[in-house]
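Heads up, one of the protein chains got dropped from this complex, but the rest are sitting where they should.
And then chain A:
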Amino acid sequence: MKREGWFAPYVSSYFWRFLLIVLLGALTVFSASSLMYTSGFLISKASIPPENILMIYVPIVGVRAFGTSRAVIHYVERLVGHDTILRILSQMRQRLYRILEPQALFLSSRFRTGDILGMLADDIEYLQNVYLRTVFPAVISLIIYAAAVIAIGTFDVRFALLVGLYILVLVAVLPLVSLLVTQKRQREIKQARNRLYQKLTDAVLGMSDWMISGRQGQFVETYEADEQAVARTDAALRRWARIRMFLGQSVIGLGVLSMIWWAGGEFAEGAIPGTLIAAFVLVVFPVADAFLPVSEAIEKIPQYRNSLERLAGVAEGLTEKATGGTNGGAMPDGGESDRSGGDDTPPGLPDAAVTSRQLAHILIRGVGYRYAKEAEWSVRDLTLDIPQGKKIAIIGRSGAGKSTLLKLIQGALAPTAGAVKINGRDAASYGDRIPSIISVLNQRPHLFDTTVANNIRLGDPEASEEQIARAGALAKLGDLIAALPAGYDTRVREAGQRFSGGERQRIALARILLQNTPVVLLDEPTVGLDPRTERELLSTIFAAMEGKTLIWVTHHLVGAERMDEVIFMENGRVEMRGTHAELLASEPRYRRLYELDRPGYAAQRGSAAR
């Protein structure tokens, strides 16, 4: 069932193409075999002085035709094969995307390393080998098998059975034995290599620690020892591959001998003309070539299993989470919006999204949230009134509940207790409409590998060049763009590598300015920037966000004085709240922290007072 999910549907939807590929593959073998068959026949025929040269004219034409056709058919087969596989890959990609898309906001917590996504993409690439390297060769060999046995069967059923037995060894016995022999070792190697990968990545990332510890030689020793162990298993596998090849060839050698014996006997009895002896014997070699690769094709099967399981695991894991969530009343958006497709404006509120373009009043009343029934509360007893245009800063340690709060406001999570309302409606009920009300600038906004303009345009696909330039100017991108070789049409390179952290944030800022929503969530956008860049970026953001509601999760207190309210969260609760001035006056703890961001502030105030 699991495996069918990523395999069977494509076989049925591309059935005719698959058939064509397999037939072309069989024809390729047929041409090569026929070349040797007709050649053998031709030479034998020619060696008996014929009454007429025309007698050998037909085989001559046959030889020439088969000689040229093999290459042509094989070429076509490969092209059709790759084209089909690429079509299938395209569908698989879309499918994986559609599985992941509804859960986009939870991916980063589910898969801690961003690389699992790259791995899934690789898995799909890898699956093309299932068809090209395993399914097609195996099916083609079966067709040839049947054809060969039937062809000989027309002469002699008993010998056909013997041939059938020989080929059975090549297409079934050897591959199955091979699978049994290698399966365990292959798994070991795969696991061992994964461990090596982990170990080495660890060591390279922690290289400075290894160097400082002076133990790098020790690491290289243990690493090499592990590699040696893998090498030993690998050598065993290779030894078996060589032996298997030799066994296969021995079967072919015996097959040739049997063919000689049979053809000679038949000729002696007058059952076949002598010209066919050479033809029959010579045809064994090219036909056998079709069977030898089967063992290797079958041996690969365990290797695909990993990829298939990982893909199936993702699909299952996510649906599970989605349904589990709905049961707990947590995630109304996941499964539902999928079914209702693109148009999910709830009935009775036709213009909600349109009106919200201008204004949004967010009301959080007694909200609590926990991820599972028994779990700790991530957020509890939270009440916040955020009318249009209010600016609040949220600060707290990691795990204080800030991200959960943001997800609640975005409607990605439905509160376990209390209510989050936007313009009087549950935030969660907006579903896919939420980006028209709330935009987000987070720590690492993704820049796509295209031009700067296209990246900004993602905020509003209908935006004109001028609108983009205006958004860019608001985000103070002017100087940066002017310095680029092609201005806004310069490519950003993979993940925006062309730009520094601060520059990337400005491009992302232009993008959300174009998105033009009444509410903007800032999720620690300045982490990793140096103080000057941080200050400059923040002042650009604040200037550009005039009139918008701003909910700003921050790790520093720079700019806190520009906020209407500062909220300190701890263990899911609000620990302190108030305006900057209030907190500064009443909370020594706040003063202490503020001092970290503004060293000398106390001294300055002191001297000003004096």
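Heads up, the rule we're going with is that a residue touches a chain if its C-beta (ideal position, glycine included) is under 8 Å from a C-beta of that chain, and two chains touch if they have at least 3 such contacts; residues count from 1.
Going forward, contacts and distances are computed from a predicted model.
Participant: What protein name does the UniProt record of the undisplayed chain give, "ABC transporter permease subunit", "Hydrogenase", "ATP-binding cassette subfamily C protein CydD" or "Nucleoside recognition protein"?
Facilitator: "ATP-binding cassette subfamily C protein CydD"
Participant: Looking at A:Gln388, A:Thr490 or A:Thr533, which makes contact with the chain not pictured?
Facilitator: Of these options, the touching residue for the absent chain is A:Thr533.
Participant: Looking beyond the chains shown, say which of A:Arg158, A:Arg305 or A:Arg592 touches the absent one.
Facilitator: A:Arg592
Participant: Which of these touches the unseen chain: A:Ile167, A:Ala263, A:Ala297 or A:Ile481?
Facilitator: Checking the options A:Ile167, A:Ala263, A:Ala297 or A:Ile481, the one contacting the hidden chain is A:Ala263.
Participant: Return the single residue from A:Ala146, A:Ala235, A:Ala372 or A:Ala585 that touches the missing chain.
Facilitator: Going through A:Ala146, A:Ala235, A:Ala372 or A:Ala585 one by one, A:Ala235 is the residue touching the chain not shown.
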